[in-house]
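Showing chain A:
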Amino acid sequence: MNRGRMRTNVLAGLAVAAVFTTAACGGNDGGDNGGASGDNGDGGIAETITIAQVQDQTGPVSYAGVGAKEGAELAIEEINEEGFLGDGVTIEMEELDTGGEIERAASEMNKAMADPNVSAIIGPTQSQQAATVAPLVGRGEVPTVFTQAGSEGVVVNDWTFRATPPMESYYEPALDYLEEQGAETVSVLYNATFPTFALLGEDDVPAMAEERGLEVVQSLAVQMTTQDFAGQSQQIARENPDAVVMLLIAPQSVTAMKQLGTAGYEGQVSATSVQAAGNIAAAGDAANGLIYPVPYSTAMEAEGSVAFTEAFEEKFGKDANPYNADGYDAMWWIARAIEASGDSSREGIREGLEQVASEGYSGAMGDVTFEGNDARVPGALVRWEDGAETLVQ
Partner candidate 1 sequence: MLEVTDLHVNYGAVNAVHGVSFAAAVGKITVVLGANGAGKSTSLRAVAGFHKPRSGSVVLDGETITGLPAHKVVRRGMALVPEGRKIFFPLSVEENLRIGGYTASRSKVEKTMGEVYDTFPILKDRRHSAAGLLSGGEQQMLAFGRALMSQPRLMLMDEPSMGLAPTMVETVMASVKGMVDKGIGILMVEQNADAALELADTVVVVTRGETVWTGTAAQARSDKKIVHAMLGEAALDDA
Partner candidate 2 sequence: MQDVLNATTLGSIYLLFALGMALVWGTIGILNFAHGATFMFAAFIGHLVTARVELPLLGVIAVAVLVGALISVLTQLLAFQPILKRAKNRHAAELRILIAGIGVAAIPLAIAQRQTRSTPFGLRSSYSPQVYEVFGLRITTTAIIIIVLGLVIGIGMTLWLRRSRHGLALRALGVDAETSAGMGVNRTTLAFGTMAVAGGLAGLAGALLTLQLGAIAPETGDQLIIKAFAIIVLGGLGSMAGTVIGAYVLAGAETLVLVMNWGTWVDAVSFGLIFLILLARPQGLLGRKEVRRT
């Protein structure tokens, strides 16, 4: 219910929507519908390229959507000022709010696809929204770059791309660290009703632990509505494992950290990138020493990361977070794609995105590589100490 939405019922009318969308967009690769992007189907870059950002601007997960928006704004500023796509070529972004609701995401995506001026879309951050619109994107043939949305069923066809790696792909460093620290036993505390954490907690983390000779001595599942972790904390304290892998949503994490301390547990806790963006700050001292792997951190030292961190600080006067990095890298990926294919039509961008993916790039998240259309990053393991992240090692 954290992903609370007032109107979850409704639908993405995939089949029909797709038919009409295609009709309305009048063969954007044919190139005669007069749209700013569509008229370049034969190659070439339009003067103005419009990218639609269809993400949560309001609602319970707005931190991800608004964060990505800020990152993308910074990227656009750089791209336009640099003249990256040639003199006078500018990228514009149009924000559409999904408001935390699946059917609204489908509806806004549909609008963006039906608008011939939209060349590409930065897609929803929530897995369930993304999985719903992914088939729609395939039929509507609009290149869509998702950020976050780490579950299965998102990158499912030639038109779907993901700029943020799924969490399990960069979680290994956390277990490497635990192994190095000499941990032998580990407890897993996870939110089993949150798709990403269910996957990680039930399959990936136990598998990674086994590879490293760590024994999972406890696996405690909770649900989205669980608020009090006194019981689980005491169960963990009683078992007293060397480490705890904690896979919980933001408010749950704060409570669990506090109550683990209260219960007298003193081992190492490893959490997730949900704790980034200051989401663990409310736990105060109790969160000191917490480690978590992130795709991006202000503490990262890769060239692209440092440049982004500084530029973001300058533009917004605050520290960048992983959601900012998402939007930044997604927008730059699209710009690089247009440059690579020399074609700002939808088909051109799709080809460009694939091309850039095959080569990889250096962005806010460091050196990004790809598995198909799905990003992979080295990530970084950070430690939370007195209100700031520091790199581990």
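In this text, a contact is a pair of C-beta atoms (placed from the backbone, for glycine too) under 8 Å apart; a residue touches a chain by one contact, two chains touch by 3 or more; residues count from 1.
Selection criteria: all candidates are chains of the complex that A comes from, given by their letters.
It should be emphasised that the depicted structure is a prediction, and the values quoted were computed from it without experimental measurement.
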item	value
Candidate number, among 1 or 2, whose chain touches chain A in this complex	2
Contact footprint of candidate 2 on chain A as seen in their complex	1-2, 4, 58-63, 66, 192-193, 219-223, 225-228, 230-232, 234-235, 250-251, 254-255, 257-259, 262-264, 277-279, 282-284, 286
